[in-house]
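This view holds just a subset of the chains, kept in their places.
Chain IDs A, B, C and D follow the sequence of writing; residue 1 opens each chain.
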Amino acid sequence: GTADQDSATPAPGGSGGALTPVKLQLQWFFQAQFAGYIAAVDQGFYKDQGLDVQLLEGGVDIVPQTVLAQGKADYAVAWVPKALASREQGAGITDVGQIFGRSGTYQVAWKDSGITKAADLKGKKVGNWGFGNEFELFAGMTKAGLDPGKDVTLVQQQFDMQALLKKEIDAAQAMSYNEYAQLLEAKNPATGKLYTADDFSIIDWKTEGSSMLQDAVWANTEKLSDPAYQQQTVKFLTATIQGWAFCRDNAEKCRDLVVAKGSKLGKSHQLWQMNETSKLIWPAPAGIGVVDEAAWKQTVDISMTTKNQTGDSVLTKAPEGMAYTNDYINQAITAAKAAGVDVNGTSFAPTEVTLTEGGA
Amino acid sequence: MKWMKAVLPPVVFGVVAIALWELIVTAGRIAPFILPAPSAIWEQFLEQRQNIWEAALASGANALIGLVGGTVVGVLAAMVSSRFRPLADVSIPFAAVLNALPIIALAPILNNMFESTSSIPRRLVAGIIVFFPVFINTLRGLREVDPIHQELMHTYAASGWTFAVKVRLPGSLPHVFTGLRQASSLAVIAAVVAEYFGGLQNGLGSRITSAAAFTAYPRAWAFVVGACLLGLVFYLTTLLLERLAMPWRTRLIA
Amino acid sequence: MKKLLYVLLGLAVVAALWEGYKLVGNPEGTVLFGVRVLPRADDLSMPHLWTVVERLGRPELTGGRPVWIVVVQACLFTLGITAAGFVIGAFVGLLLAVAMQRFRIVERGLLPYVILSQTVPLVALAPLVAGWNVLWPDWMTVSLIAAYLAFFPVAVGMLRGLQSPASAGVELMRSYAAGWWRTLVKLRFPASLPYLFPALRLAGAAAVVGAVVGEISTGTRGGIGRLIIEYSREATSDPAKVYTAMLGAALLGLVVAGLVSLLEFPLMRHRRHVEVVTL
Amino acid sequence: MSAVEVSGVTKVFNQGRTDEVVALSDVDLSVGQGEFVSLIGPSGCGKSTLLRLIADLIAPSTGTVTVAGKTAGAARKEQAYGIAFQQAGLFEWRTVLKNVELPLELRGMSRAERKDKASEMLALVGLEEFAGHYPAQLSGGMQQRVAIARALAVQPPLLLMDEPFGALDEMTRERLQSELLAICATTGTSTVFVTHSISEAVFLSNRVVVMSARPGRITASIPISLESRDEAARQSPAYFESVTSVRQALRGAPLKSAS
């Protein structure tokens, strides 16, 4: 792999009606966070567009945008700040569909700890995941006047939430759709019942003003100059929109699809996740996947100014070139609308999901 | 002259390898996220030297404590086992079997058993990993007593304790150091890799992963270089200790 | 046979210690001077052994396959990866050893780096290798990581083995007008076997570690390393499950050690056994 | 009082088991004060076993062993003898001096005293310059000399040696033989010396005891009288005659008394 990748783009429908193989690199294990893609595969939305989509699972050290830049995948799902960092390192990628309009990152603390906002974290043991998932937290603390390197003790969380449950750390990073649910699936030894939302307080970075854009579909910048790839991107995005719309309307069906895909977390957990994920997408006033200027700018600003514990920021300069484009998502939205898909989800109403022990 | 002969080939080899690496990266225009150039790594190394130093201190402390702890426990356990033949018979195969297990995978469990906000779990991981080579080698050394020495001490009417102190212990020193040599760089690796599974973010391991997650590979590799240096320091210190402790053996690498 | 008995005995002792500690230990662990010196004995951190065993029998997810089947399958998958890594690593180690034996200058130039290679932490390597896997399937990436760990003991042990024949043996071969290759085949290789096998055992153990950690970091699906991390995400609510994966990893280590020992069996009769010192 | 008295000694290894070995059968041996006795015989005839019985490293199955009038055990506890083996058996982590000091150290002698004593012993074997060296830095012959110095350090009335020169080449061996004789002469030590070499046995001894195997027993005891024990002696007819008679005793030929 070299910086100037020029691996051949599969010609769509090259051999009369045959499906074009497309690989999508996800950023983590199969779970409802990626339900839209899973559903689009299962429901044949991609197939209808002439695409044979293969979903590549992520891992701890898998950097989806790198996989994409190397030409091992045709598209990748990645958080915006991390992808921008890779761009700065020479990965030629472009955000072509900002699927999640909102951030789902929380900092969760025990209710009785009195932590309700970023400033309260001063002097506390603050959990985070590292791996580049920590910048909203750092930005929030910086905004509140704290120095993340000095004013708090940073602890890398494990892949479970035991550290918070055992009160080893005062506040833990949690995605609204995943780790937060794990807390609510754990039994309180004192009462013998599950913990409830009342036991915890949540710092939501959206309200703290330090949220950054998360899951987006990234495409290979260079290949985007190829009309065939352009077409394929629109088709891919169209089917993706269909998939997410399907999951918005058929949460339980999508949960089953995810579980069938081999997710190790249980059914109620995935339903919760489906519900919470939908909340991050819908309603989408400008249409699903359209990059919002203001949110983008906030993401870039934070990426350039927030320093982590070693004094590094995500970006050293403003992104150059085509970091994002709404061209293809807008075409896809038009196509989806024409097919009768609700691309705004104005009427979306989240449901109340009851979690069971262990998310079973 | 002799010194030159020992040092020159590896230095030449290293310089050539680095030059080649640099050449491939620049000439092949390989993106830094695939393979960073040595010059870029060096630049980052200089820029981050303060961070590297601090992280190396944190990881090094964990490794050192693990190493010392594991060694002390290993040597003591070996001494106890060597006193009771059946115990040694049982413990050698058992330790050999345990040594074949992926101990590093214990890190998440230890994090839960102790607490992820302390350095104890990773020190324990390092300690356990150090324990096995030290224990097995020391025990072997303690059991391998020259029969002539045994008879000699018998003719001197020496007590069991005298025998242990004057013969068994010094006789097993080479074995102890054999174990220690293996353990020293293992301890560093264990301490660094254990950071991977969560816990305090003050060491080289978490720095490497967080830099890698940002595709900042030159920075990640700068920390890797730090880790290598740390491992090397441990290894060389052990060699030095070995020489000091056993002046009668002059060879540096057995 | 006797060894097996000893190992079982050792296991029984460990099990007794575990349950014994649960019985007497403080559920919140023992904290001295602000440091938790003894582990927590609560069921979340240290589940009862029978809970773990029982968990093995229950399905992974409601209606799914029992955990033990999943674990065994994951072990088999990782065994494949380990085997590939082991073979590659052993082969590379062998080649290196032969090259170092043949050319003293190669030994001088390379050996320090072979030793240095063991100070590179795996976490650093994994993302890099994961980034290179353009040329081979994902599982192969993991195998390569395993191979990286496995090559070292073989290279060093084998080098020592190849250099082990006394000069009389080498001179004898020379007196038979045998060249380097025939000396290698007839003398050095057979002479190195007692060094090779202990090295292979070490390599086997290293390959397991490499495969487990490699799976975790490259997100390769289906193996025991992956299972450890998937189950440990559930440790919050289902603590026994992650232990089942650990048991699997232990099993894998044992199986690999056993298989490597089997390799040695037919070849090492009539041979003396030596101790291998790698570093 | 003789230095060593072995009477009616039988030694059976692994008694009552299938691998029972009768190593010595009904052996009587008496070594006088200041006498130098060599034991010679084919491999496995029980020479080492006999020596180790005298040293109380093993106990006889039947019979008694007396050293300087005491039981073998008591003699050992008093360090009434020095012993040296084929392998020098030096402690590689101790310097030459410290090696020689070891038996004195275990006797509880003071640091200064034992240092003097050990240095003296090293001078006796001609190695005072090497006091600070480690054994690995010495040649095989020098190591064996250190072992002899160590055996002599407590100035024992009895010296037991089990093929001490077996691993040395012939020329070194001959030199050490002369040195050993000189030392024994100056210290008046009685010696029991196990060897495989006829010429060595003849050159060194006042008496050569020939043993035969299966079961180990003494078949001949040949007194040797050489006028001197120097280079010339090795070329004297008396020497060659003794060599021949020991050889014949070993071969089992009818024994003719050595002239």
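Points to keep in mind about this one:
As a working rule, a contact is a pair of C-beta atoms (placed from the backbone, for glycine too) under 8 Å apart; a residue touches a chain by one contact, two chains touch by 3 or more.
Keep in mind it's a predicted model, so treat the numbers as computed, not measured.
Protein chain copy numbers for the full complex, given in the shown labels, come to A x1, B x1, C x1, D x2.
Just so it is clear, only the chains that are shown with their structure count from here on.
Should one ask which of B-C and A-B has more C-beta pairs in contact, the pair is B-C. The distance from the centre of chain A to the centre of chain B, each centre being the mean of the chain's C-alpha atoms, comes to 39 Å. Chain C has its Cα centroid 36 Å from the Cα centroid of chain A. Contact of a single residue of chain A with at least two other chains is seen at positions 1, 60-61, 63, 66, 70, 158-160, 162, 166.
Touching two or more other chains at once are residues 40, 44, 123, 127, 131-132, 216-217, 229, 232, 235 of chain C.
Taken in their complex, chain D has these residues touching chain B: 52, 55-57, 76-77, 79, 81, 83, 85, 87, 89, 91-94, 102-103, 106, 134-136. Across the interface of their complex, chain C is touched by residues 1, 29, 57-63, 66-67, 70-72, 158-162, 165-166, 182-183, 185-187, 189, 259, 262, 264-267, 357-360 of chain A.
On the side of chain C, the complex with chain B involves touching residues 3, 6-7, 9-11, 29, 35-37, 39-40, 44-46, 105, 108-113, 115-116, 118-124, 127-128, 131-132, 201, 204-205, 208-209, 212-213, 216-217, 225, 228-229, 232, 235, 239, 242-243, 246, 249-250, 252-254, 256-257, 275, 277-279.
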